[in-house]
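For reference, the structure I am asking about is given below.
One protein chain omitted, others in place.
Which chain is which? They are A and B, in the order written, and residues in each are numbered from 1.
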Amino acid sequence: MSTSYQVLRGPEHFLPPAAASMGIRLPDPGQGHIHGKIVSEEEAMEAAARQFLSAKVPTIFPGPLVLWAWNEKAAHKATAVRHLYETLKASVTSTQQAMLIPMPDYRPKYPKINPEVEINPNHPNLTIWHNKIDACMFVGVHCHQANLSLKIIRGGTDCYTIAMCAQAGHEDAMLSFRDATAEKIMRLADWVKKLKGSVEPPK
Amino acid sequence: MATQSSVGEKNKAGQTITDPWQMMHDAERTPCFFTGSEVIKEALRRANCDIMIAYPITPQSEAAALAGELFAEGFIGDYFRGESEFAVMSQCAGAAFGGARVFTTTAGPGTMRAMENFPMWAGARLPIQMIVTCRGINSPLSIQPDTLEISYLLNTGMLVWHAETAQDFYDWILKGYMVSEEPDVHLPLALCCDGFFVTHTKDMVSLTPADMCLPPYDPYRSPVPCMDMECPPVRMMRDPFIMKSNYISYATHASWQQEVWAAVERSRKHTVRWLDGLIEVENPGAEILLVSSGTAVSQGREAKVLLEEEGIDVGIVKIKSLRPWPGEEIREATKNAKHIIVPEFNVTGWMAREIKATIPNSERVYAGPRVCGGMTLPPEIIAADIKTLLGIKNKALAGRGS
Partner (left out) sequence: MSLERIKIAPEMYEIMPPEYQDLVKNATYGNENRGWKDIGTSKELIEEHSLCAGCPESMAFRYILASLPAPEDTVMVGSTGCTSLVFPHVGIHNIHSLFGNQNAIATGLKRALTVRFPGRIKDVVVLAGDGATVDIGLDMTLQAWFRQEKFTTICFDNELYANTGGQESGLMQKGFVAKMAPVGKTFEKVRLPEIARESGCHYVVNCTVSKPNLIEKVIKNAIHIAREIGPTYLQLYTPCILEIGKNSMEGLQEMRDSEKPTERFAYREYISDQAKELLTEMAAKEKERKAEAKRQLASVKA
């Protein structure tokens, strides 16, 4: 299906469509996507690093699959995510603030979550707004809940979304990787390091 | 999605776990003369299925009972008869929540009785496979073929495929798991056929080797946590209510629904690959196209032969997948058609409505001929309707005559 739809920074709509329903297709192995367009994984790596470095509050949202050391792979990924965060922190300027905020579970929490310490898939916009996050990356979140979050963020905020997905990727993110491994997360950290100083920080 | 890491190993029944693409495309096939029910059994034998749950209702009872024989032979992890279709479909859900590959069969009133489960299955992203051997659903009772129940399944969020032949059935049961278990899809599949026409007639079917089976299902690639206390998060309810009275709760529920239908969309890519397209077109250049699914296609093929004898050129479009709906493919296939004939085995003509909503210049669609309640749809009737449409005089085929 050919489509003119692009997955862009919001706020998009009162109820934005799921990108898949607008004809956006997921990347194949070795590929990523940017705004719904299929690109090479390397291109996506560079673009993600640039988004991080040009954001005021670049943030990583690790989900349950990496927060818990429930198997060896998960433990390695947690190490890689931490490394990415530390690299990001060391690579941004003093006017930028890198954050690492967990999505510990998916339960609807009422009356509200504490947006300073967590993000929740049922109202992720609260954490985005509260911390003024303008670029974020999901990693280790189950795909269904990640898609809910990504779509709600696109609908109501102007945050740039990146998905580091261990499965098939997320067309509801503005930029997505697939088949994420610890090694791939480390590679993204390398890109951040490599581009440090060459990306104009936000005004 | 099935895990590939076990390829080459043996399963509990001693079958070799085989790369599914190789098993379905490269492995040597053996022709057999089987009923549709027996074909269901043979596909299930090779599906590495954990649990099958059965309940008697014609015309699927035989297939459901044959699956029991497979269990007795050690090819299925567990098998039992539930107490009603509603309960069976909930039992299937319980097994799927617990990370099992699940199979069941139903028909007609059973489908309707179980209906509350289907949007729940889809909403919960449970890749259960359900065979639907369609039959009449309204009063007075009829066990005979009738496809009305399919129309009720179309908006559940399930994948819905409509098999024409026993061979379709055999291949699609196995391929169905490969599509529906993909992590970006992970939805239930209703694999439908016309009861009796497919289940109770014998046909030549090419089977893959019985000592090969699909890789097992890997519940840890699921897009939602498996409920076995073996994966995070530990504080997890499948699935919590989202109905607090505020905008964002409603938006979450809306997004959840959209995500289910997004998953249906994502299944396109996999379905096209495994089924070799969502539709199959024969004689695409013809100005008269017969477009339908299931047994109606088979009858259309016979009508095509009759019409060709009279020099009337007819093409066939067989719709294999109803969800996802092959809108673009149908638009492309019908772009040059002057007459689009949609024969159906149900009273409402839901297929014709779907097609009319898909294509430009929908007045080209002739919504018929239709039969229901177990009536056959003779090719002569389809041919006669087409001739009438073309302004060609028919001889009387039924009635008192002149």
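Quick note on the criterion: a residue touches a chain if its C-beta (ideal position, glycine included) is under 8 Å from a C-beta of that chain, and two chains touch if they have at least 3 such contacts.
Just so it is clear, the model here is predicted, and its values are computed rather than measured.
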**Message:** Going by the contact rule already stated, which one of B:Ala13, B:Cys32, B:Ala65 or B:Met120 would touch the omitted chain in the full complex?
**Reply:** B:Met120
**Fill in**
Out of B:Pro232, B:Gly300 or B:Gly349, only one touches the absent chain, namely B:Pro232
**Request:** Quick one: say which of A:Leu26, A:Ala78, A:Ala98 or A:Leu150 touches the chain that got left out.
**Result:** A:Ala78
**Complete:** Of the candidates B:Met23, B:Ala43, B:Leu66 or B:Cys92, the residue in contact with the absent chain is B:Cys92
**Prompt:** Which positions on subunit B touch the chain that was left off?
**Reply:** 50-51, 53, 77-78, 80, 82-84, 86-88, 90-100, 102, 116-117, 120, 124, 225, 227-232, 234-241
**Prompt:** In the whole complex, what residues of subunit A lie against the chain that is missing from view?
**Reply:** 62, 66-71, 74-75, 78-79, 81-82, 100-102, 104, 107-108, 110, 114, 117-118
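By our rule, only the chains that are shown with their structure count from here on.
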**Complete:** Cα centroid separation, subunit A vs subunit B, in Å, comes to 36
**Item:** Residue numbers on subunit A that touch subunit B, as the complex places them
**Value:** 1, 15, 17-21, 25-26, 64-65, 67-68, 70, 104-108, 110, 121-123, 125, 142-145, 147-148, 151-152, 155-156, 167-169, 171-172
**Asked** Which part of subunit B faces subunit A closely enough to touch in the complex?
**Response** 125, 182-184, 186, 221-225, 230-237, 240-242, 244, 248-249, 251-252, 254-256, 258-259, 261-263, 265-266, 269, 328
